[in-house]
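Right, I'll just put the structure down here and ask away after.
With one protein chain removed, the remaining protein chains of the complex are shown where they sit.
Showing subunit A:
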Amino acid sequence: MLLLSILLFSAVVPLTSVHMSTHVFNRLAILVLLYSSVLAWNMLYLEPIGVGLGIYGGLSHVTLLSQAFDTFILACASIILLLGSGVIPVLGQHGSWFEPIAKGRVAEYPLIILFTTLGMSSLVSSSDLVTLFLSIELQSLALYILATIYRDSEAATSAGLKYFIVGALSSSLILLGSCLLYGLTGVSSFEGVYLLCSMAVANSGIHLALVIIGIALLFKVAAAPFHNWAPDVYDGVPTIVTTWLAIMPKVAILAFLGEFQGFTHLGGVYETAYPIWPNILLVSALLSLVIGGLLGLAQYRIKRLLAYSTISHMGFILLALAIHTQEGIEAYLFYLVQYVLTSINIFFVLLAFGDHPYGSAWDTPSSAGFSLFDNAELPKNSPIRYISHISRNSNIQSNPALALTFAITLFSMAGTPPLLGFFAKLMVLYAAGHAGFFFLVGVAIMASVISAAYYLRVIRVIFFDTPQFTDTPTCRVRPNGNHSMVIGTITLLIILFIANPLPILNCLHLLALSLFYW
């Protein structure tokens, strides 16, 4: 379905983009994603899926977990695409100012999104090293284009270039690792890796190959020692694209990591012949927690701050992955779902802040040389870039509900008790403590307390700081219908999770069980 629609789109977009409005494409893409999500959901109930089914001659496979991730990824992708559909009417209303964008690349945006989503869903169900490499390439090549799609902005272009170079480096690392593994053993399918891992004798060459592949995948999710590119890239690209970059590829790769180590029995510190793999994950989790917690304190640009918060979340997820007990996998799944929902919400609110009548979520051409106190440009141009902008745009009079939503989401990310994020952290820490990682639990608690400080700083700016830019007339922030629907739904989910946690928890519990006992 995805492939078909991509082919259709690539034929239709150049032919008709002169005549058709761009948000028709966007809506079509949303429908396509939703429909493929439903198809993936449909597959969940097939009996043989539970055992895991190799398709295309064993080059990729379908398991319960991969189908569930497929459904989730596609649904999230359609939600994030709503962002685009929200912006385009704004472009239409205030045509003259947005002329370069409205005429330009928005029509191709959903097409690229479909490409990367195809890469993601094939990544999740890949069961061979070459399939892994090809689908990661498909996914990231589309992401590089996405990052530079707004080429009039110098910041976006340089961020895209940086992303491209780092991505190329990590892709070549994956290739190097696969080559080593294949050269040493003649094995490229994950079943072969599983056989290798269940052998008693470990081989140093295979160790090396696993380390290299692991490092490359950690590069892709921007976990700690390999995180340096993330804040720059997230900060440089337009916020819509940041939403996509910060959430979707990470979900796909983390899903793949979980599936990979479950399938090949690499996970778990005590059972496997290659304890190097969980050890990489543990070291990376430790560093992610510390770096994400500490460096986030020094940020004054909102997207950089979110990037560091992402890194600290990565720390939690990797910790849960490295434990690889049934509890750990459950915690990892729950944390992943929680992380995706809260991040989507944060970015939606952030974009809604920027959405007041003269602004848009897209960067202006002048945003490259945009210094902190240069407010000559501010009245027209308000993609939110600095934390202090929020206090101007959304102080509590202008749209109290939106500000409250933002605060709730931030509290959830910080892990304040009655909200969704708290339970995710609780599950991870509980599983880690159960498996005996007390030092890491301590570090994680410290890191989450420290990172709570910077979330609280943002909340202080929203509610208690006097607006810096009093000279500009405050205009009322009014997000459009789609935005407010998504924001409202996710926020209610965050708050009301405690009222009825069983559906989500049971579902994830079954998924975790299927990884271990089928």
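Keep in mind that, in the parts below, a residue touches a chain if its C-beta (ideal position, glycine included) is under 8 Å from a C-beta of that chain, and two chains touch if they have at least 3 such contacts; residues count from 1.
As a convention for this text, contacts and distances are computed from a predicted model.
Chosen from "NEDD8-activating enzyme E1 regulatory subunit", "tRNA (guanine(10)-N(2))-methyltransferase", "Ribosomal RNA-processing protein 42" or "NADH-ubiquinone oxidoreductase chain 6", the protein name that UniProt gives for the omitted chain reads "NADH-ubiquinone oxidoreductase chain 6". For the chain left out of this panel, the touching residue among A:59, A:283 or A:404 is A:59. Here one chain is not drawn; of A:117, A:135, A:405 or A:448, the residue touching it is A:135. Among A:108, A:259 or A:330, only A:108 touches the chain left out of the display. Only one of A:185, A:279 or A:326 touches the absent chain when the whole complex is considered: A:185. By the touch rule set out above, subunit A reaches the unshown chain at residues 3, 6, 10, 18, 56-57, 59-60, 99-100, 103-105, 108, 111-112, 115, 118, 122, 130-131, 134-135, 137-138, 141-142, 144-145, 148-149, 151, 184-186, 203, 205.
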